[in-house]
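In this view, the complex is presented without one of its protein chains, the others remaining in place.
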Amino acid sequence: MYEHAAKLPEEKTTGRLEAFSDGVFAIAITLLVLELKVPDLTLAGISPVALGKALLQQWPSYVGLVTSFFTILIMWVHHHGIMRNVCRTDAWLHFANGCLLLGITFVPYPTSILASYLRTPAAKMAAGFYSGTFVFIAICFYLFIRAAFRKSLLSVSASAEFVAKTCRSYILGPPLYLLATLAAVVDERLSLAICTGLWIFWAATITRNTRA
Amino acid sequence: MYEHAAKLPEEKTTGRLEAFSDGVFAIAITLLVLELKVPDLTLAGISPVALGKALLQQWPSYVGLVTSFFTILIMWVHHHGIMRNVCRTDAWLHFANGCLLLGITFVPYPTSILASYLRTPAAKMAAGFYSGTFVFIAICFYLFIRAAFRKSLLSVSASAEFVAKTCRSYILGPPLYLLATLAAVVDERLSLAICTGLWIFWAATITRNTRA
Amino acid sequence: MYEHAAKLPEEKTTGRLEAFSDGVFAIAITLLVLELKVPDLTLAGISPVALGKALLQQWPSYVGLVTSFFTILIMWVHHHGIMRNVCRTDAWLHFANGCLLLGITFVPYPTSILASYLRTPAAKMAAGFYSGTFVFIAICFYLFIRAAFRKSLLSVSASAEFVAKTCRSYILGPPLYLLATLAAVVDERLSLAICTGLWIFWAATITRNTRA
Partner (left out) sequence: MYEHAAKLPEEKTTGRLEAFSDGVFAIAITLLVLELKVPDLTLAGISPVALGKALLQQWPSYVGLVTSFFTILIMWVHHHGIMRNVCRTDAWLHFANGCLLLGITFVPYPTSILASYLRTPAAKMAAGFYSGTFVFIAICFYLFIRAAFRKSLLSVSASAEFVAKTCRSYILGPPLYLLATLAAVVDERLSLAICTGLWIFWAATITRNTRA
C-alpha cells in the first residue's frame, strides 16, 4: 500500500497484511458481545429485581467475554510487535497468518458454547472445547512467528535477541493450552483459570518484548 | 506501521493502536443496529397501519441507539484528539486502551437491555445497568488519558494547557455517570436525560479542545 | 494519523475521520447480509425443489440487499471524492459526518423491514419507511457537504467548479427521496424504482465528478 519505494533503504510492504489482520482482530473482538442474550423474563415476572438477578446469572457469559477479549487483544499486541520487525511478506507468511486469523474469527463460537453450558452438567465439555480452540490458535501463532522470522522477511533492524526471546516464549503456548484442555476433564474452573493465567502471563511479556 | 524513521525529528509509532481502536469503535457503533428487531405482526394483523404503529412503539430502541451512537462517536473524536498528542505506546497504554475498548464493545448489550425493558416495570434496572456501563467506561477513559499523557509518551508538540484541560474535563466523567446510575433508582427517564446531557456536554468540549 | 507535518505545503489531518468513516461504511454494507434468513422447510418438506423455491421466494430480500448495497457504496465513493478536497476537520464537520454515519448504520434495519413485509399487505408502509430513511440520510449528506466545503477546511487545490457541481447535484437528494417516500402511498414498487433510479443516477455522476 503506502510504499515510498527507493527512498527508504528497506521498503516495508507488510502494510496491507497488517491492516487486514487488524480488521479481523478488531471485528472478532467486537462480535463477542453478540453472544450476550437479552434475558427473557416472561416466566419469572418482569420486575427490576428479576432483571437484576437475570443479569447477574449471566456471569459465565461475562467470564467468557472478558477472557476471550483479553486473549485476542494480547495476541494482537504481540502480532503488532512481531510485524514491526518484518518488512516483507510471502505466500507462506500469508498462509500462516490466514490460519491464525481463522482461529481468531472462530473464538466467538466456543465463547458462546462456554456461556451457554458453563452452569450445566455439560460444563466440562464446554470448557474443553473452549481451551481446545486455543490449542489450535497457539499452534497457528507459533507457525506464524516462524514464518515471519525467516531471514528473507525480517527487517535488518530486528534484534536477534527479540526474535529468540519471542520464539522461546511462544513455544510454550500449545502445551500450556493443551494442559488447560486436559484440566477440563477434572474441573471446568481449573481449565478457565489456566486460560486466564495465560493471557495475564502473555500480557506481562509485552512490557519486556515491545521495548526490544 | 508506516514509519518514516530517522526522517522526522520524532517518530510516531501509535499508528496501529489508533487503527485498531478506530476499527473497534466503528464496529461497536455499527453493531448497535442489530438490536433493532423486525416487529412481529402475526397477532395484530399485517396492515400498513399496524406496521407503522409497531415501528413507532419501538421508540425506546431508537432512543438507546441514538444515545449510544453519539456517546461512542464523541468518545472516538476525543480519543483521536488525545492520540494526536501522543507519539509512543507502551504496555500500560495498551492495557488502559484495551479496558476502554472492552467497555466500548460491551455497549450494544446494555443498549439492547434498555430497548427491551424501557417500557416495562423493569425499566429502572435497565436504565441503571445502561448508565452503570458508562461509569465503567468513564473510569477506563480517565485511566486511558492518564496513561497517554505521561511524559515518556507525549509528543514534544503537545500543549501543557490541552493536557491539563482534558484531564480536568474527564475527571468529571465517572461521578456524573454514577449520578445517572443512581438517578435510575428514582426515574429511568432522569437517568437517560443525564446520559444524553453528558454526550452533548462532551460534544461541546470538542470545539475548544481540538483547536488546542 | 500519518502526518508529515512541515514537509507538505498543506498538512492533511483528515486521515482518521476518513478511516473511521470507511470502517462504518464497510461494516454497514457487510451487515446487510445478516437480514437474509435461512428458510425453514419443516412445513413444506425438505427437498431440493422446496429449498430452491424458498430461496427464490426471498426475492424481496435480494432486491433490498442490492439497493441498499449500491446506495451505500455510491455514497462512500462520493464521500471519498469530497474528502480528497478537504484537508482539515473541525467539530462541525465531525458532527455532520456523525449524523450521516448514524443514518448509514441504520440502513440494515429498514432493509430488513422491507424484506420482511414487501410481499404482505403492509408493503406500502415498509417501502415508505425504507425511502424515508434515505430522506434523513440525504439531508445529512447535504449538511456534510456544506460542512466539508467551507473555506477554512477546503484544500487550496480544490476546484471551485467541483465544489459548485457537487453542491448542485446533492441538493436534489432530499426532495427526490421525499418523492420516493410519497410514492410508497401509491405503490411500493414505484417507491423502490425511484430509489434504484437514484443510486444509478448518482453512480453516473461519479465519472464526471471524480475527474474534477
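We just call them A, B and C in the order they show up, numbering each chain from 1.
Throughout what follows, contacts are C-beta pairs under 8 Å (C-beta built on N, C-alpha and C of every residue); 3 or more make two chains touch, one makes a residue touch a chain.
Since this is a predicted model, take the numbers as computed values, not measurements.
Just one of C:F25, C:F129 or C:Y170 touches the chain that is missing; which is it?
Of all options in C:F25, C:F129 or C:Y170, contact with the hidden chain holds for C:F25.
List the chain C residues touching the unshown chain?
Contacting residues on chain C, toward the hidden partner: 2, 4, 8, 12, 15, 18-19, 22-23, 25-27, 29-34, 36, 38, 41, 46-52, 55, 65-66, 69-70, 73, 76-77, 80, 203, 206-207, 210.
Can you name the residues of chain A that touch the chain not displayed here?
These residues of chain A touch the chain that is not shown: 1-4, 16-17, 19-20, 23-24, 27-28, 31, 34, 89-91, 94-95, 98, 101-102, 105-109, 112-113, 116-117, 120-126, 129.
One rule holds in what follows: only the chains that are shown with their structure count from here on.
Of the chains present, which has its C-alpha mean closest to the combined C-alpha mean?
B
Considering chain A as a copy of chain B, what rotation angle in degrees (nearest 5) results from a C-alpha superposition of the former onto the latter?
It is a rotation of 90 degrees, to the nearest 5.
Any idea how many Å lie between the Cα centroids of chain A and chain C?
34
Which chain A residues touch at least two other chains?
Where chain A meets two or more other chains at a single residue, that happens at 2, 27.
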